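Working notes for the structure below.
With one protein chain withheld, the remaining protein chains of the complex are depicted in position.
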Amino acid sequence: MQSIDIFGQIGLNHYLILSALLFVTGMAGVLLRRNIIVLLMSIELMLNAVNISFIAFGKYMNQLDGQILVFFVMTIAAAEAAVGLAIAVNIFKRYKEVNIRFFEHLKG
Amino acid sequence: MNHSLLMSILILSPFVGFLINGLRYKKHNYLVAGTIATSAVFISFISAVFLVVDLVGLPPDSRRIAVTFFEWIRVANLSVDAGFVVDQISAIMILIITGVGSLIHLFSVGYMHHDKGVAKYFAYLNLFIFNMLLLVLGDNLLVMFVGWEGVGLCSYLLIGFWFTDETKAAAGMKAFVTNRVGDAAFLLGMFILFLTFGTLNFSELNALVPAAAETSWLGAITLGTLFLFVGATGKSAQIPLYIWLPDAMAGPTPVSALIHAATMVTAGVYMIVRLNPMFMMAPNTMMIIAIIGAATAVMAATIGMTQWDIKKVLAYSTVSQLGYMFLACGVGAFGAAMFHLMTHAFFKALMFLGSGSVIHAMHEEQDIRKMGALKKYLPITHFTFLLGWLAIIGIPPFSGFFSKDEILWMSFHSPLGHPVLWAAGALGATLTAFYMTRLMCLTFWGASRVPKGTHPHESPITMTIPLVVLGVLSVIGGWIGIPHIVSDFLGHLPNVWEEWLHPMIKEVPNMGPADASLEWALIATSVGLASVSALVAYHMYVRKPGSASRVADAMGPAYKIVYNKYFIDEAYFAAIINPLVKGSRALWYYVDVNFIDKCTYWAADVAKGGGALIRSLQNGNMQQYAMYIGIGLVVVLSILLMR
Amino acid sequence: MTADIFLFWLLASVTLLSGVGVVLVSNPIYSALCLAMTMVGVSAIFATLGAYFIAGVQMIVYAGAVMVLFVMVLMLFDLKTEIATFSRGRISGAIKIAIVGLLAGLIAGTFAMTTTIAGKPETKEKAGHAAKSLGELLFTKYVFGFEALGVLLLIIAIGVVGLARSKGGTHAKH
Partner (left out) sequence: MLLSAIVFLPLLFALIIALWPKETSLRHLALGFSLIEFFLSLSVFQKFDPSSASLQLVEKHVWIERFGISYFMGIDGLSLWLVLLTTFLMPIIILASWKSINTRIKGFHACLFILQTAMLGTFLAIDAIFFYIFWELSLVPMYFIVGIWGGSRRIYATVKFFIYTMAGSMLMLVAMIYMMYLTQEATGQMSSNLLDFYKLKIPFIGGQFFSLQTLLFFAFALAFSIKIPLFPLHTWLPDAHVEAPTPGSVVLAGVMLKMGTYGFLRWVIPLFPEASEYWAWLFMLIGVVGIVYGALVAMVQPDVKKLVAYSSVSHMGYIILGLFSFNVFGLQGGLYQMLNHGVSTGALFILIGMIYERTHSREISKYGGLAGVLPLFTIFFFIVTLSSIAVPMTNGFVGEFLILLGTFKVMPVFAYVAVLGVILGAVYMLWMFKRVFFGEPGPLVKDDHHPLHDLNFREVTVLVPLVVMIFWMGLFPNQFLDWSKASVDHLVQNRSAYNLTIYGASATPAAPLVAEPPTPTAEPTTESTPMPEAPSPTTDTTAEPGE
């Protein structure tokens, strides 16, 4: 425990906690929302949260590797968004709905 | 002559006959089948005679012709040979079996001539002779057991010979199963003896018997002999396993004569005599044997007094006479047992064949209430039957007198005997005289009750020859074993029988000196009782035909009970058979189908249910899946943090 | 309170609030707008952490391209306010919320309780230097990953086109 004054000084922990909160927010979206597009947005949110961690670690550990990884993550996120949306479009065309309920065909 | 060749002929000749007739099972010609079968047994008889002649030629102490064909079973120290031995005891048996057997075969030719399955019949009969020879010739318990079961099997086949009749088939099965109960006990007896003495060979067993008698009830010898005796009660129709014999009369009458009177049923007695040194050392077993024998003798005789079926009367008579033989064994009079066995074989075979002749004449009618005054229609049958009657009720000098008297005397005199046993035997003799006379009266004498339309006729010559031969034997058969006291009186006639058997029979220890006056008194008593009882019967059934039923009415329920054979069959059904079948049904339905099998279903249901439970987690909802991931994350993180 | 600290708190609250907005707002269009706001906030945070290049990329790729994609699709679907925003199931919903809360608490608690990694943040570098060294790193140490990513993007591009053209896609005949 370094200092009581969490408002007075900004450290790595602040960024990490921010990242965690953002991640959890995204996760809540993924878990709770019905709209598949919003779901995808929430996933983006989570990815961004992770990115914050990367950058923060990179900064505080004095390395650029974190930024490189963010780079990769972004690329993949964009690609994922593209694929996800394409699938969403397909679903919408078939069911006229974007409800996640229509993805329930993976039943055991 | 080569002994092993003679022995092979003796044993295999009936078997060959069985094979020939068995392969021609579809043929109907009774003459061919009968000739084959009869000659097969007769050849056997001749070789038996040769063997016995050779045996007689040997010095008395080494009279033993043993032939071993091959080693049957050899496992560890159990070594059983297919070995056969002719000695003093089995010599008597093979002569009876093949001799009486040939006569009965001859009789059957006439008796069965109208039957379609005659070839099969003779095949079974020959197979029986074969098995019976195995039984008596076997030099060890196991070979004896082969014959023991084999004769039971043939008995089953022959009782159920007219298998289309449900009751006859059932009687066959009853005989086999009841015998099987005895056989199971026989097996146990064999196990005990083998594990105690390490051998099943008769001569070795008898040589290994300890010198001191065994007093414990649970000692090896007592237990072993007791089990063997239970086996004997099955085969020889003693209490409590006698129930099959009366039903066995469902078979053709010659079969009853051969199997259920002369030979097979005496196997138990034979076995005990064979092992007499062993049994002697188990006084407890001897006591049981004597008691069972005496009780059977009396009880069967009482039932015999009330029966109306000519063959049933003879059947109960057989049970009763077998009881005498066991009584003799039980009091240590093994020689007398064998003697009675032989005389009984003669006169009972004679009477059964006689009854067969009557039944044949009456067109398959067996109820003696529908007979009477057959004397004039069947003179030969009547005369021979008369000889048998005199023999069985023990009128001197007919054969039955000598053997029965010997038994009664021994049951009184022997240290193993007891006056009560003698009294039971004398009572049995009295009853025997009564019911046999009753049979004679109702069948041959008195007024005719033959229904109209039935024209009794004397049987053909093939049937009367055996009757005559057996009739002669019934008269003279007893003369070879005249008791000392009588022979002393008559001028020192030799007791051939006793001398002959002497080396094989273990003397009863502590036998006191015979008191001549007492013995005479006992003889007089038993003969007197028998005569009186016969006269009473004659009076009741010939002089005043209605008096018998009045007596029966006066007896009331007692008569009912005896007439219904003490309800023993019913009791067995109620106590054992029905509960067993019902219990088995319950076992099958409640235990097998609805419990054990259900258990497997439960196991399957548990697996299925578990699957369904886990399957419900996999409901296709991705958010649910994500939730599981989340739960996992939380759990893992918590665990990590807890550390 | 320095400007840095103030800036952090400001950006953090903006980002977080708009993030929560994404999840809570029922109209997807507003969700998308909130998401855009979050992206911008994150980009700004990157900038405060000295990752200027990444911040720029973030603005372009996320706040630009990806958001446009989302908005385009939304426009295409022509979605209005949803009747039911959240998926059904009270128990599972409660569990989900509990999980989210627990996870947040656990992660945040962990971070809050652990000591930070030693080492002060460097003095601000020149943006150009950072971009340059980033590029060098990308094309030397991570070149394989970079190329693989390129292939992946290509495949995805083809795949998406295929998906869009396949039956049941936007142009499929019914």
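Going by the order they are written in, the chains are A, B and C; count residues from 1 in each one.
Here, contacts are C-beta pairs under 8 Å (C-beta built on N, C-alpha and C of every residue); 3 or more make two chains touch, one makes a residue touch a chain.
The structure displayed is predicted, hence computed values, not measured ones.
Novice: Identify the visible chains that the left-out chain touches across the whole complex.
Specialist: B
Novice: From the list B:584, B:618 or B:638, which touches the chain that is not on show?
Specialist: For the chain that is not drawn, the touching residue is B:584.
Novice: Out of B:197, B:352 or B:398, which touches the unshown chain?
Specialist: Hidden-chain contact among the options goes to B:197.
Novice: Which residue among B:32, B:46 or B:187 touches the omitted chain?
Specialist: B:187
Novice: Thinking of the whole complex, not just what is shown, which of B:73, B:461 or B:551 touches the missing chain?
Specialist: Spelled out, the listed residue whose C-beta touches the missing chain is B:73.
Novice: Among B:49, B:173, B:423 or B:493, which one touches the chain that has been omitted from the display?
Specialist: With B:49, B:173, B:423 or B:493 as choices, the missing chain is touched by B:173.
Novice: At which residues does chain B meet the chain that is not included here?
Specialist: 25-26, 70-78, 142, 145-146, 148-150, 153, 156, 160, 163-166, 169-170, 172-173, 176-177, 180-181, 183-185, 187-188, 191-192, 194-198, 208, 210, 214, 216, 218-221, 223-224, 580-581, 583-585, 587-588, 592, 596-597, 600, 604
FYI, only the chains that are shown with their structure count from here on.
Novice: How many angstrom lie between the CA centroids of chain A and chain B, rounded to a whole number?
Specialist: The separation of the two C-alpha centroids amounts to 98 Å.
Novice: Please work out the Cα centroid separation of chain B and chain C, and write it as a whole number of Å.
Specialist: The separation of the two C-alpha centroids amounts to 103 Å.
Novice: Can you list every residue of chain A that touches 2 or more other chains, as numbers and ranges?
Specialist: Residues 27, 31-32, 100-101.
Novice: Taking each residue of chain B in turn, which ones touch at least two of the other chains?
Specialist: 621, 623, 627, 630
Novice: List the residues on chain B that touch chain C in their complex, please.
Specialist: 621, 623-624, 627, 630-631, 633-634, 637-638, 641
Novice: Can you list the residues on chain C that touch chain A in the complex?
Specialist: Interface residues on chain C, with respect to chain A: 1, 4-5, 8-9, 12, 15-16, 19-20, 22-23, 28, 31-32, 35, 38-39, 42, 45-46, 49-51, 53-54, 57-58, 61-62, 65-66, 69-70, 73-74, 76-77, 79, 82, 84-87, 93, 96-97, 99-100, 103-104, 107-108, 111-117, 119, 121-122, 130, 133-134, 137-138, 141-142, 145, 149, 152-153, 156-157, 159-160, 163-164, 166, 168-170, 172.
Novice: Considering only the defined contacts, which chain B positions touch chain A in the complex?
Specialist: Those residues of chain B that touch chain A are 614-615, 617-623, 626-627, 630.
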